[in-house]
Structure formats: C-alpha cells, structure tokens
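A single protein chain has been omitted from the complex, and every remaining protein chain is retained in its original position.
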Amino acid sequence: MNQKQTIKIALAGNPNVGKSTLFNTLTGLKQHTGNWPGKTVILAKGSFSYKGKDYTIYDLPGTYSLLSNSTDEEVARDFIVFEKPDITIVVLDATTIERNLNLALQVMEITDQVIICINLIDEAKKKGIIINENVMMDKLGVPVIKISARNKVGINLLLDTIDRMITGNISTTPYQIKYSNEVEEKLKQLIPKMDKIVGDDISPRWLALRLLDGDESILKTYMRRKQMGEGEEKSDGYK
Amino acid sequence: MGTNNELKQYDEIINLANSLSSDNLRDEIVTNIYEQSKSICNQTIRYQSPEKLRQTEKLDRIFTSKIFGFPIMLAMLGVVFYITIAGANYPSSLLANLFNWFEGYLTMFFHWIHAPEWLYGVIVLGLYRGTAWVVSVMLPPMAIFFPMFALLENYGYLPRVAFNLDRLFKRVGAHGKQALSMAMGFGCNAAAILSTRIIESPRERMIAILTNNFVPCNGRWPTLILLSSLFMAVGLPKTMGTFVTAAVVMGIVLFGIVVTYFVSWALSKTLLRGVPTHYTLELPPYRIPKFWQTVLRATLDKSLFVLKRAVVIAAPAGMLTWVAANIMIGDTSILMYIVQFFDPFGQLLGLDGYILTAFLFGLPANEIVLPILLMGYLSTGAMTEVEELSAIKHIFVDHGWTWLTALNMMLFSLLHFPCGTTMLNIYKETHSKKWTFVAFALPTSIAIVVTLIVAQVVRGFGWV
C-alpha cells in the first residue's frame, strides 16, 4: 500500500510570488495566475511524476505570515502542521527576498522538510539584484534553488532536489529564529511539558511559541484530531 | 484516547503558558523575525542598481496620479471595448457562415435517413442552431476581450484600479478590494463570487457579493454589443459605428458601476449597517507579461469555457425552447401562453413578453437569452440562421422594437437577477437562503424600476 501512496508537496509563499505559475509548470494544469494578491483563494491540488515517483502538490493560499490572523493563513498553517506534507516548498520573490524570508523562517520553525525556491530570478537579474544562494543555503540550512517558474528555468534542479530529499540523500538543519533571553527562558519551561502531549507530531518549540502568543487553537485542533482517530491522513476533505 | 490524564496535562500547559505570556510578545516575535530576515539578506544579497528598483514607483506616479489616474482607467476600458467590438465582427460572421454551411449537410442527412419532422426540429433547428448561435456570437468577442484583460491583469494594473477607486468605495461603506472582485465579474460572476473571499470582513464581503451582478459577465457582453451595434449606431460609417457602439457599451458598464456604488451605499445604511473595517492593499511591482503565452492561454481557456457552456446549457435549452414553441394547447403553443402572460408587464417596462420570457428561460446562463428570444420571435419556433446581422434587426423591428426596446433590454440584462450558477455559488458561500434570495430579488427589482422609469420618461417626452 505504501507503494501507491503519493508524496505530498505543499507550495507556500507570499501572495504574488509565482506559486500558481510554478504549480502549473510542474503539473501542466492551468491554475489562474495574475499580478494581484489574493487570486488563489482555493486550495488547488495537482499531480506529477518524476523518476518513477508520484507526487501530489498543493497550491496553498498566499500569505505573509503563518501567525494566523486570517482564514488564508490558517488554511496554509493547518495544512503544513496537520496534513504534514513530505516537503514544503517556500516560494520567494527574488526581488523582495527580505520580506519573503519572514514566511520561510516561520515555515522552518514548523517543519524540517523545506526547500526554498527563489522565483523570478529573471526579474531580479533585470533589476541588478545579485543573490548568493550558496551562502543563503549555509545560513538557512535547507536547499535554496533559484528558478524562474514562468520561463521554466531551474525546474530540473528543483525536481532533482525534491527527489533526493525524498530518498533521504539531503538532510536539513533549518535555521531557528532566536528570541530574546526572556522569551527563550519561558520556552525552556514550556517545551518539556509539550513533549508529553504532542510527542513528535508537532514541533514543541513552535507550539510553545504559539501558546505564549495566546493562540490555543492549534493545540485544540490537535487534541480533537487525535480523539477522532490517529493516522487519519485525509486530505481530500480539505477545501 | 482523550483521557482525563491528557486533558489535565492540556489544562496545565495552557495555564502555564497564560501565566508566562505577556502583552507585547507578538510585537517582539514579529520584530525578531523581521530583523533576522534582514540580517540574512544583508549577508546574501547585493543591489547593483538601486535606481532600477524604483521603476514601479515611477509608473505609479503616472497610473495613479491625481490628474491622469482616472482618465487612464477610462481610456483603457474604452480601448479594450473598441478593439473587442471592431475585432469580433469578422470572425463572428465567418463562424456563422461555417455553421450555416454545415447545417445544409445536416439537413441533407436527416432527409436521407427519413427522419420525422419533429426529430429534425429538435435536433437541428433547436439544439444545433442554439449551440451555433451561442458559439458564433459569444466566442469571438470573448476570445478578444479576455486576452487583453489577462495582459492588464498580469502586468499588475488591477490593484492600481483598486487603489484609485478605494476612496469611493470607502465612502459608500464598502471595501476597496471590491474593485478586484468586480474586475473578475467581467469574466464570470460565478467565479467572482468566489474571489470575494479576499475581503475578510463579512459585512463588506456580502456587499461585494450582492452587487457583483451589476458587472456584465461574458454571457451578457455579446447581448450588449449586438444590440448597441444594431440600434445605437444606425446609419453611421463603419469606424464611426464601431466607436459609437463601444461608447454605448462603455456607458452601460459605467452605469452598472454607478448602480454598484448606489446599492453598496444603500446596503451599508440598511441591511448591512456598519463602518468600513481595516484595509491594506498590496501594490505589486509591474511585470511585463509573456505576451503570446498569456494571450494564447486566455484565448484557449475562454474559448473552451464558452464552448463547454454552449454544449452543456445552450444545447438543451435550445431544444426545450423548440419543444415549448411547438407543443400546442388548442391553437397556441406553450411558449406563447407564457409570452402572452408576461406581455402587458413587459410593455410597461418598454420591453415585451418575449423578452421577459427569454430572461426567465435564460436563468441557467445569460448566454442563451438572445438565442431564445429570437427563437420565440420566429413563428416556426426555430432559431433563425445567424449569417446576417441585419436580418436579426429585421426580426426585432418586425416585432415592434425601437431603440428604447434595445436600450431597456440592455439595461435589464445589466441589472437583472444573476444566472443560476452564480446563485448557487452565492448560496454555497453565504450558507444562507435569505441572502441568496436578496441576491435574486434586489437586482431584479432594480432592473424593473430602472427600465420602468426609462420607458415612461422616453414615452412621456414622445422620443419614440
């Protein structure tokens, strides 16, 4: 049964960075694209195969953050937390990396299985922006790939990286955001307690941060899902 | 499973977290993330030519300027309409001829197999002609309009429209992003209803949902274009005629926007009272779209969309209409009973019974209103051949049409109830029968009132 199970990939990123374009490039489907934030309002799903493996890929709604201030952010966050994609690709806009990186750092707090795609490198080149992806890879501890989804540049490298990550040939050590001593101190008190309840299911550090921030919804959802029965990995009901 | 033990642990954790939490924690978290992003960027990114980063800003100084902002918007709209109308004529008649030519063979085939008259009627005169009509009248304008629209959309112009118009929306208690869902409405109101999700405040979202219908969708464009070219641009040389047609269509669209403002205002004073909520709008950098890729994709998508609708809705509707027009009770067909029932009311609105019946039958999709109308007008109950536009005008004029009828039909088309798919989406999005009903009743009443006033005024002054 494991044979037929497809590998789940999620596309996260700010609005308007080219997630749907990348989605279309990978799947050959035609999600609507357009240069305005908010046009992908539904979680789109598609599939593709590479080197004999079958992948299902989800185009998450574009968000600036995963701190859950809106439905979009909640959909994106819950997908990454509870549906546990095998790989989460964070798409960045090469011309505004500083802004985009915030989301990437937040995703990396939740999961290790992250690939960073710097999209729109053609635009960056035009604007004279030079990005040293190797240094960035060192800093972030996850693969960083430059692509142009629209011009189909770097897609093969991306597919290859996905493949190698799935087969376990790439290990990641995602950058952890450091907080003030005060916050870190509080985290130290909370994390051990967290382990008992969520175990390996959710990153305890991340969950502790959310609780400190007053967001109990994740833990609640987690408890509810646990009660409804383990291992229930339904993703079709997701809208 | 959900043991007491676990619940106790849960409570313990929550309590601990609450006691540790502090008010400005969120500020600290976010500021921290921002600072660390910045520091990573400083170590990995170099900007060689900072002046190039300001291009978008420079363009915005034009596109959203005090002086040029609005004129540019209007000019773009006008140019898009003009090109659509000028460009659609030729392919439309080409397609019509093609269908006509093929109909000859179909007819021959039906004679050859000795098909009964009613079968020939249902299949060829009803189903085939219904589909042919929709395809040849709808397809060309849509295949021209939407690629242009997609280019503007991918260039990044739409958010600027929302930026320019926001003040006006705010004044009527609506959300600035309503401009975006309205822009989507030009394509398809049903899809636009989904796009109102970008508006987070439920109140403002409902306003956007209830008023979206006042933007003509691709099922109504061709009606507007056809009627205004037949009745408003009479006796003008070709280019001038196209120009006038475009101007009239644009006038109708602008009127729809005025109605949107008015209704939004009225709603936020009555049913949906409240003050405008938060608003942030991102203005993404302008990006030159890939011209051919965007054009081809939009053309293909739209064409497939129209074809699908034609087959799924226009074909059966054409068949049904034919049946209604040919089954007699006494010496009057079912269709005629309905028509006669609506006629007095229709006349009052400057329309007639056929037109109202066509709108009613056209509930599933606006595309089929015009074909059904023509079918009704023809005594045989079959749709007319589509090759000649002037022939269509004859049919209208023979049934007592004047420019007032045309104008009011356009207005009714612009303002009346949303199509079936749109209503279904409204129901799905609002989960409310009440609001779905409002979405039906509100535009319909407005359509009735507006056409009534126009008809009475025009007749009162003796202009027709």
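For clarity, chains are labelled A and B in written order, and residue numbers in each chain start from 1.
Keep in mind that, in the parts below, contacts are C-beta pairs under 8 Å (C-beta built on N, C-alpha and C of every residue); 3 or more make two chains touch, one makes a residue touch a chain.
Operating definition for what follows: contacts and distances are computed from a predicted model.
Participant: Select, from "Ferrous iron transport protein A", "NAD(P)/FAD-dependent oxidoreductase", "Rieske (2Fe-2S) protein" or "DNA mismatch repair protein MutL", the UniProt-recorded name of the complex's unshown chain.
Facilitator: Checked against "Ferrous iron transport protein A", "NAD(P)/FAD-dependent oxidoreductase", "Rieske (2Fe-2S) protein" or "DNA mismatch repair protein MutL": the hidden chain maps to "Ferrous iron transport protein A".
Participant: Can you pull out the displayed chains that the omitted chain is in contact with?
Facilitator: Displayed chains contacted by the hidden chain, ordered by label: A, B.
Participant: Please identify which residue in A:96, A:119 or A:148 touches the non-displayed chain.
Facilitator: Reading the full complex, the residue touching the unseen chain is A:96.
Participant: Just to verify: which one of B:66, B:114 or B:433 makes contact with the chain not shown?
Facilitator: B:66
Participant: Where the complex has a chain not shown, which of B:15, B:31, B:332 or B:347 is the residue touching it?
Facilitator: B:31
Participant: For the chain that got dropped from the picture, name the residues of chain A it touches.
Facilitator: 64-65, 67, 69-70, 95-99, 102
Participant: Determine and list the chain B residues touching the chain excluded from the picture.
Facilitator: Residues touching the hidden chain, for chain B, are 26-27, 30-31, 34-35, 50-51, 56-57, 60-61, 64-66, 69-70, 163-164, 166-168, 170, 176, 276, 278-285.
By our rule, only the chains that are shown with their structure count from here on.
Participant: If you average the CA atoms of chain A and of chain B, how far apart do the two points sit, in angstrom?
Facilitator: One centre to the other, that is 35 Å.
Participant: Taking the complex as given, what residues does chain B use to touch chain A?
Facilitator: For this pair, the touching residues of chain B are 1-2, 6, 9-10, 12-14, 16-18, 20-21, 25-26, 28-30, 32-34, 36-38, 40-41, 43-49, 52-53, 55, 150, 153-159, 177, 180, 194-195, 197-198, 200, 282, 284-287, 289-290, 293, 297, 301.
Participant: Can you check the complex and tell me which residues of chain A touch chain B?
Facilitator: Its residues touching chain B are 15-16, 30, 33-39, 41-42, 65, 67, 70-71, 95, 97-99, 101-102, 105-106, 123, 126-133, 135-136, 139-140, 150, 175, 177-180, 183, 186, 189-190, 193-194, 196-197, 208-209, 211-214, 216, 219, 223, 226-227.
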